[in-house]
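Excluded from the complex is one protein chain; the other protein chains are retained at their positions.
Then we have chain A:
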Amino acid sequence: MVAAPFCAFKCTVSGSYNRLVGSFFIVCWRGLAANMPTVGVRRELLFKALGRAYTDEEFDELCFEYGLELDEITSEKEIISREQGDSKAAGASDVILYKIDVPANRYDLLCLEGLARGLQVFKNKLEAPRYRRVRPVSGESQKLIITKETEAVRRHAVAAVLRNITFTQERYDSFIELQEKLHQNVCRKRSLVAIGTHDLDTISGPFTYTAKPPGDISFKPLNQSQEFTATQLMSLYKTDSHLRHYLHIIEDKPVYPVIYDSNGIVLSMPPIINGDHSKITLKTRNVFIECTATDLNKAKIVLDMMVTMFSEYCLQPFTVEEAEVVYPDGKACIYPELAYRKEKLSSEFINRKVGINESTEKIAQLLTRMCLRSRATGVGDEIEVEIPPTRSDVIHACDIMEDAAIAYGFNNIIRTTPHTYTVANQFPLNKLTELLRQDLAAAGFTEALNFALCSQEDIADKLGKKISETRAVHISNPKTAEFQVARTTLLPGLLKTIAANRKMPLPLKLFEISDVVLKDETKDVGARNSRRFCAIYYNKSPGFEVIHGLLDRTMQLLEVKSARGDGYHIQAADVATLLKPPLHMKSLCRKSSSTSTPCKTNPGRLRPPALLIQKLCLVT
């Protein structure tokens, strides 16, 4: 029996290539996941408000359809035990909580009341309530007078009254929680708007919103037993885990905002703290709400949110008592605005944008289910849409169109292929990079992939250069030294890659083709990327000829001849990072007409300092 002389064995690949790829891609579009507020509601209360119980799966499905996300099913006990350990959680409640992620622009879904209302209307179980501003029975509305001192710090204020409200513990908790959620989101951590809520029966109007030097403000703040001056408060709250985040908003101002009642009682010192005197309790029947702001539009939205959400618990549900705000110039405004806006659009517009074909009446019904009360006007396919004060996110017809699509069900829309005819082109620089990478790997070099950001030290000190000599762009707010500058050279990254892989068998042959960033006055932003190629050979024995060979090979691939004048050649030069001449060389090459290759390269041996810092001992 004669064995086959050639290597004729059968290659059997075991294992399946059918692994499911692509699951868990992380979203990287801005403004979504990171800023999505999470609302925690008690499951039983939610189901009670929704008028039926759901299984967790059913509710998850409903959330998905509506654009919410049931992020977590947990309990207070579970949360405490996770964050502080089992021992602390012993007495905590194990009532089931739903943590629901809400789109960042839907302030009307930030509390149980709003969530339940939105979902009930969506499920056609409830007609969206109509929020009404009413005159006080007494005929005399509460007044908030703004003095001109506020202009230096926080000039806007709005106010309203919730009359004859009934709190329970749950409602009270939700009321406080909504303020907190609004503060964190639309109010931009109280910098744009700060909300103060007060027991109206403990204070008496008219109220004055003014600003005073911190030494002149003195009151008993919420949950404290004694009076403090504003100056004292600022140092007291320096260590408060919650309040310290808001101090910077007014800290450096000469005057601090403050609201007094007609008897000189301090209601609040926005945006930091309310007075203890007027605090809300479960027994509170009449609530005075004030919002002070640097952004009036946002203040109006926030006030509308507070009153629309909680007027449900007033004796006259969904009515809000107006308040009058008087500006320093004498102009008086009535709040809350509770403005209903009407928009007209055609059903053809919605059908065309979404890619569906529904009747005008059907589309009006779809929109009504999204709390946008709509009707076909009868004029052609015209629909009149009413945008309630709760839907401040609707600012364009496209927002209405999206709501129609959500109510229709995104996943009921037929998927179509656009007829857009285009011819594809590669970006020439990337095309060159792609081709070159392949051949550099074929030349025996392995591709590295390093960060574009690094420390000043990496691109300067460690390479024997001064940072001022580099054309590096500098980052103003790095969290660590790793992100001080954008790299100006690929070399530090490759050296660090070798340092981190010293256990690998030698030689290490690495390359990288990627962008560095350089300051460039001629660009609109004052900087530009520059595509670079860097390679490194790391071994016990000298190997300059290897790097030299790679350079020659690269030039060959780029069709640049080795010749003085019209091609490339290598000449000695002095580079700080490299050993003294004549051990290193500089190669120069004329830009060839067809490619935009880098015209200067620096092959050579690295100087010991650069090596020592990288904890390497052998590099050529």
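Definition applied: a residue touches a chain if its C-beta (ideal position, glycine included) is under 8 Å from a C-beta of that chain, and two chains touch if they have at least 3 such contacts; residues count from 1.
Convention: contacts and distances are computed from a predicted model.
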Name of the absent chain as recorded in UniProt (options "phenylalanine--tRNA ligase", "Trafficking protein particle complex II-specific subunit 120 homolog", "Eukaryotic translation initiation factor 3 subunit B" or "60S ribosomal protein L27B"): "phenylalanine--tRNA ligase"
Residue among A:I250, A:L440, A:C534 or A:I570 that touches the chain left out of view: A:L440
Contact partner of the left-out chain, one of A:I96, A:L453 or A:L557: A:L453
Residue of A:G51, A:G215, A:P317 or A:G355 touching the missing chain in the full complex: A:G355
Touching residues (missing chain, whole complex) on chain A: 1-7, 9, 17-32, 34-36, 64-67, 69, 103-106, 188, 192, 295, 297-298, 352-356, 393, 395-399, 401-402, 405-406, 410-411, 413-427, 429-430, 434, 437-438, 440-453, 473-479, 482-483, 486, 493, 496-497, 499-501, 504, 508-509, 511, 515, 517, 519, 524-529, 531
